[in-house]
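Before anything else, here's the structure in question.
A single protein chain has been omitted from the complex, and every remaining protein chain is retained in its original position.
Coming up: chain A.
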Amino acid sequence: MSMLVPDGLAMTGRQLRRVRNNPGLAVLTQMMPVNLLLFFGYVFGSALAMPGREYRSFLVPGLLVATAAGGLMTGMFQAAQDTHRGVMDRFRTMPVSRAAVPLGQAVADLVVTTAGTVPLLVTGLAVGWRVDGSAAGAVAAVGLLLLFRFACTCAGIWLGLLTRSEEAAGQLGASSFVLPLLSDAYIPTDNLPGWLRTLAEWNPISAVTTALRDLFGNAPVPAGAAWPVAHPVAGSLAWSLALIAVFLPLAVRRYARAE
């Protein structure tokens, strides 16, 4: 255990250096939600019943959470790449704390994500999104967002260690873009048919999105929603902690396991 902190820091440093040495990828990843904000904000914003500016304010928290859910994809791809390229096996033959490798990756990812949300927030401010709630609420919103990101990354790392192949991880990751589509990230769920609405509201993304909208003061909690959305802060905490409790130990065990 005493090795966890220094090893974890070394592994975190490694991931951050990789981003620094290969900044193109990080920039591309961060441009994606900004583009979506502009496309969705003006295309959907013109077609939906909600007025354009109101929709864009509604959309910014949704995109923040959808991007955080992308931790699933990033975590999976990086872990699969490290396995595929043999870096994981070198760590496994070294006296490295078993939890340090997955944890280091997830912690470094949080640092990158925090920096990566800045362009989205700036663009959001430019198109009319505002923090209308309290400062404490905004800080809590960011905390919930990062906790959710960490949870998604843990799940991704486990999946990446499981699939091992970069190609498979890339394919699986690309198809994960549907997850926010089945939530209230981009559209309100009240008009969905009953069963679809239930499904969307039990999507963890919906709870976190609703919590952010509530804490930023962008949109009220919808009436008559399922429990995680009706109690969005508690719902977000419950989802994120449950995901971490399941997938972090799975990822560590999967990494440490000699077959």
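Heads up, the rule we're going with is that a residue touches a chain if its C-beta (ideal position, glycine included) is under 8 Å from a C-beta of that chain, and two chains touch if they have at least 3 such contacts; residues count from 1.
Throughout what follows, contacts and distances are computed from a predicted model.
**Student:** Consult the UniProt record of the chain that does not appear here and report its protein name from "Copper chaperone PCu(A)C", "Spore maturation protein A", "Quinol:cytochrome c oxidoreductase iron-sulfur protein" or "ABC-type xenobiotic transporter".
**Tutor:** Options "Copper chaperone PCu(A)C", "Spore maturation protein A", "Quinol:cytochrome c oxidoreductase iron-sulfur protein" or "ABC-type xenobiotic transporter" narrow down to "ABC-type xenobiotic transporter" for the missing chain.
**Student:** Hey, which of A:40, A:77 or A:91 is the one touching the hidden chain?
**Tutor:** Of all options in A:40, A:77 or A:91, contact with the hidden chain holds for A:91.
**Student:** Against the chain that's been left off, what residues of chain A make contact? List them.
**Tutor:** Residues 6-7, 10, 13-14, 17-18, 21-22, 82, 85-87, 89-96, 258-259 of chain A touch the chain that is not shown.
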